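Presented below is the structure to which this report refers.
Only a single protein chain was left out; the remaining protein chains are all shown in position.
Chain naming follows the written order as A, B and C, and within any one chain the residues start at number 1.
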Amino acid sequence: MRLLFCGDVVGRSGRDAIAKYLPGLRRDLKLDFVVVNGENAASGFGITEKICKQFIESGADVVSGGNHSWDQRESLSFINNEARLLRPVNFPEGAPGRGAALYEAPGGRKVMVINAMGRVFMDPMDDPFAVIAKILERYRLGTGLSAVIVDFHGEATSEKMAMGHFLDGKVSLVVGTHTHVPTADHTILPGGTAYQSDVGMTGDFDSVIGMKKEVPIMRFTRKLPTERMSPATGEATLCALFVETDDKTGLALRVEPVRIGGRLSQSMPEVA
Amino acid sequence: MRLLFCGDVVGRSGRDAIAKYLPGLRRDLKLDFVVVNGENAASGFGITEKICKQFIESGADVVSGGNHSWDQRESLSFINNEARLLRPVNFPEGAPGRGAALYEAPGGRKVMVINAMGRVFMDPMDDPFAVIAKILERYRLGTGLSAVIVDFHGEATSEKMAMGHFLDGKVSLVVGTHTHVPTADHTILPGGTAYQSDVGMTGDFDSVIGMKKEVPIMRFTRKLPTERMSPATGEATLCALFVETDDKTGLALRVEPVRIGGRLSQSMPEVA
Amino acid sequence: MRLLFCGDVVGRSGRDAIAKYLPGLRRDLKLDFVVVNGENAASGFGITEKICKQFIESGADVVSGGNHSWDQRESLSFINNEARLLRPVNFPEGAPGRGAALYEAPGGRKVMVINAMGRVFMDPMDDPFAVIAKILERYRLGTGLSAVIVDFHGEATSEKMAMGHFLDGKVSLVVGTHTHVPTADHTILPGGTAYQSDVGMTGDFDSVIGMKKEVPIMRFTRKLPTERMSPATGEATLCALFVETDDKTGLALRVEPVRIGGRLSQSMPEVA
Partner (left out) sequence: MRLLFCGDVVGRSGRDAIAKYLPGLRRDLKLDFVVVNGENAASGFGITEKICKQFIESGADVVSGGNHSWDQRESLSFINNEARLLRPVNFPEGAPGRGAALYEAPGGRKVMVINAMGRVFMDPMDDPFAVIAKILERYRLGTGLSAVIVDFHGEATSEKMAMGHFLDGKVSLVVGTHTHVPTADHTILPGGTAYQSDVGMTGDFDSVIGMKKEVPIMRFTRKLPTERMSPATGEATLCALFVETDDKTGLALRVEPVRIGGRLSQSMPEVA
């Protein structure tokens, strides 16, 4: 199966990149399943129903979230009607929506997607290691389940690498989100799980993590209140990870970064 | 001028990579100046005088540090006699050693190296923005100063990107260290400063940030005391950043990642 | 029922105060049940089996813990054989020992003690609100259960006050530990639960939270490695909270601080 995971889409610039490039990627890379992290899609803060639908129309099968999942109040309600939108699975019981679900890829193949949040340097949440382990007791690769994709939304590389190894051999992909900077450590772990510490944002990199740079610089240097931050408006780089998996084992055969447009070095897998 | 910055060397595996590859890199990339971050060189924790000398013998002009600078007690004293070893400049006044200094590259060219520590999700330190700005009041690129290299040792991508833009046009390179994972966002900022959020460690990537993975995974999942962490012993990937600068302006002409050996995708600049 | 809760005992000075004063308090205050937090009893770090037994001999019915519960390795094993020693209930599943248990007071009255850890500014743990709520579904005051005592080991006053109100009317006492400083906000909440944000340590207050002051001051001002911290050796103030409850409702009738010895202002309830 061919999977693509697109990192945190930031604001209009990021959304434009998804609309512009994702349909072509879906075709050229012969993708079977696409996940887009949308926690910063609406002006940098959260996601609206309209934007979520746009991502799906552009080719996303699932839209995942993170600490910004609820920044737009409407997400608290429409997530209950939108099975393709996930929020972190380790929110307290009773949170709206779902954090993990089973989806169908072409040919009736089953794909599980899990969205979880790290706890190091982040808001206290239920233990992501325990929560994911519990899910995987019931869902095992290679038993009618073609792929498991884990979006691990976290800050610390230590926690992310630990999660990668913790799940190695049990899931198809552990990919980090949240830092908004792509890491160059995409790899297939010894047990067969594809891994990247952070896929990076889909946003304008002439910025501070996607936001216009003047305001955050002032915050760091002056420690005084500022106007609200807003997304940078230059051309975005679409940052994503391409993974090919073996449908029988569910494990990764190939992992390669995708970077299109904007200021970052470009990268595009070649698919026969 | 041709610069190379090598990220946090972790343990014996990382030191072996420096010894094996740095002399050849110095020659093949025709390097004029090399900085190695050595804060994790001694069993993952700090640096000894012996190891510092080995790095210099292998081709380092300067060895920088971070939050682990003092993990080996001997560093508190030998740093006073070793002008080539830096510790973060924003330690409280009276700390041993120095955090910024002027060095000489071939042809009598002057290179300033500044080592600073971020404050987001890290131990409280003096304001790195203010401290660096004050240094740069006296040291300006293009006035007899060929290059300024800033090793910004920090956790948060927001603080690192803000520092990059804050110094853009005033220094040759702002390169992040500390997360131990190389980022794929190497770029030349609009004002001419080369930038990378994190250069990544020189260590074994089949690990949790360079340490054998079993112990950190247990810490995350069980929250009980464990034995001490120790560096992973597999082959290291040397992670570095290659930068070419204009000696007149001190600004960057070219920036490219270096990754040799070990598990990460390989990258090597071509130098005519 | 008459309850006494003694705060974090720090080192020998704190242990001496328990040995010296607790037997008399037990008698003079006509106590039915005593809990002592012992997480710093062994040189400031953790607790040994020997010290735990001493507390019980001096009159403790239960010894509770906190983030330092495991600092002495032997506690990982002897806690399994010592039903009177608790560790925070919101450790990951599979942790040694127990975090909540039912005990017997004179006259066959049942007392539940719950030890839980806060998450604000502390190591990530399972959600203490959810974990305690789940326990209280099965254990309700006034149905054969005479008292429920919650030792909430936390840093932030906001989280502690929120826990107090969250449990108000459902438990006899929510008492904070961990900051090592007694608060003057002992009260009976509107629903009948006794509350104090922090009971304070039983230790020498001419110190930094019970430790000799020179080393911590150096850490704050110099940010360099120091020798290990060790408990201050001056006379301790025993800090405790005295609570009288109604055996039928399990709610509080009276709450008063106890402070004996050492440097703090003295306080002793009068019991007819």
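The working rule: contacts are C-beta pairs under 8 Å (C-beta built on N, C-alpha and C of every residue); 3 or more make two chains touch, one makes a residue touch a chain.
None of these values were measured; they are calculated from a predicted model.
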Sole contact to the chain not displayed, among A:16, A:49 or A:71: A:71
Among B:56, B:76 or B:120, the residue in touch with the chain that has been omitted: B:120
Candidate in contact with the missing chain, chosen from A:92, A:144 or A:190: A:92
Chain not shown, touching residues in subunit B: 92-93, 119-120, 124-127, 130
Interface with the unshown chain - residue positions in subunit A: 70-71, 73, 76, 91-92, 94-96, 123-125, 221-225
Interface with the undisplayed chain - residues on subunit C: 121, 127, 129-130, 155-159, 161-163, 165-166, 179-187, 189-190, 197-198, 200, 205-209, 213, 216-217, 220-221, 257, 259, 263-265, 267
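Here, only the chains that are shown with their structure count from here on.
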Interface composition of copies subunit A and subunit B: same or different, split at half: same
Whole-Å separation of chain centres (CA-atom averages), subunit B against subunit C: 45
Euclidean distance of C-alpha centroids - subunit A vs subunit B, Å: 29
Sites on subunit A at which at least two other chains make contact: 127, 130
